[in-house]
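Below: the structure, in structure tokens.
For this view, one protein chain was removed and the others were kept in their places.
Presenting subunit A:
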Amino acid sequence: MTNELKPKERMAIDRVKMPEQSPRRRIGNFEEVNQGLTEEQAIQEAKRCLLCKSRPCVAGCPVRVRIPDFIAALAEGDLPEAARILLADNTLPAVCGRVCPQETQCEQVCVRGAKGAPVAIGYLERFVADWALAHPDKLHKEILPAPTGKKVAIVGSGPAGLTMAGELARKGHAVTLFEALHDTGGVLRYGIPEFRLPKRIVDIEVKRLQDIGVQIECNVVVGKTVTLDELRQEFDAVFIGNGAGLPVMLNIDGENLKGVYSANEYLTRVNLMAAWRDDVPTPIIRGKRVAVIGGGNTAMDAVRTSRRLGAERSIIVYRRTEVEMPARVEEIHHAKEEGIEFLLLAAPLEILGDEKGWVKGLLCQRMQLGEPDASGRRRPVPIEGDTFVLDVDVVVNAVGTRANPLLTATAPDLKLNKWGNIETDERGATSLPGVFAGGDIVRGGATVILAMGDGKMAAQAIDEYLKQQN
């Protein structure tokens, strides 16, 4: 019935607005900012989709979610069918619907974006996924194939590892997931804050994997507790998805003062260790004036966290301008609404301390944009002599991460590139037979959906590899 809507009628509908907690209210809590669409809103938004034959949006999605198909089912109000399609293509849709940079992926190429706003694909994905989480009984029953008798070990429970686990379990392989920390999810757990991705969602997604037989062992640090070689002996194949969890240091004076954090530490304390809660013993320095250095999602998460921990001023210090910021547009927008200050074209020179070793200021260098660099972005260059001091008591370094060498250092035969990332072919195979890798450990810090895409691709490759082993 709804499919009979004329394109003109579809075009007349305005893009839905996501219900949000007001900025004033949300800086006082850690609850989710985006409250999710109502069913009415979701169906209305779904009707904006033109169901294009050429399906550019699908090509814009790294895991090729059949976007028009699930949206069409949603527009019909057939949520079980919408969920079936979505879940078949995307293992973690409730996560992606929340954190994908849609504006540079599926929504960027949406036909409706040419004139006006693209279909809110991310919001719709989230809506259907949340519905599926809330109505497990209404979902189409999953029928698992008979066990193949093959065993696969997965290292790391971030999005790459979780996707891999789901894909392989659905092919009948016995999967054991090893995680170094005491809880699953990788960056989804320790990096991305509750107000963007409630940990309840990660819990349910992980539980769903356990329900289809995935074994999870936390507190196993591969390279220390067991070596890669031991895993290779015990399992028929191994997938490495251990992420890019090594903070890049600023290497400026004052970096070791009390009150200076890497974003990984700051966010881990707050997210994994729940330092924001009063009933938990994890301490964190709640600064009054907090500077966060960087312009990516990590920086936005840290700066907005500091606000919620009670900072009066929370300031982003970034050496380029807003257009070059790699963070999701929605996060930058939300940050501004929350009163985050953006100090652009400024680079840290030194962190200043008081006589007791606490941070008291950040010495900054004013920058300007010069010639484009290799990546095509205009390179920031210092304006000679133009420096100033920012009066702050906490500094968070969110300039980036690299591959953590803990595992790879104990696997000398595994081929790495010069940055320490694992080298793979386009399907995730490493230099060692039966060992595959994907996600940030291969790409360097990238995105959730790219890590998942790697997991999905490599799962196919592992499945074929295991069949050859027969």
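The rule we apply is simple: a contact is a pair of C-beta atoms (placed from the backbone, for glycine too) under 8 Å apart; a residue touches a chain by one contact, two chains touch by 3 or more; residues count from 1.
The rule we apply is simple: contacts and distances are computed from a predicted model.
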Quick one: find the hidden chain's UniProt protein name among "NADH-quinone oxidoreductase subunit J", "PBS lyase", "Ferredoxin-NADP reductase" or "Sarcosine oxidase subunit alpha family protein".
"Ferredoxin-NADP reductase"
Sole contact to the chain not displayed, among A:28, A:116, A:136 or A:405:
A:405
Identified contact with the non-displayed chain, of A:28, A:357 or A:433
A:357
Which of A:268, A:305 or A:430 sits in contact with the chain that's absent?
A:268
Among the options A:109, A:246, A:344 or A:381, which residue touches the chain absent from this view?
A:246
When the complex is taken as a whole, what residues of subunit A touch the one chain not shown?
180-182, 218-221, 224-226, 245-247, 249, 251, 255-259, 261-262, 264-265, 268-269, 273-274, 279-283, 285, 357, 404-406
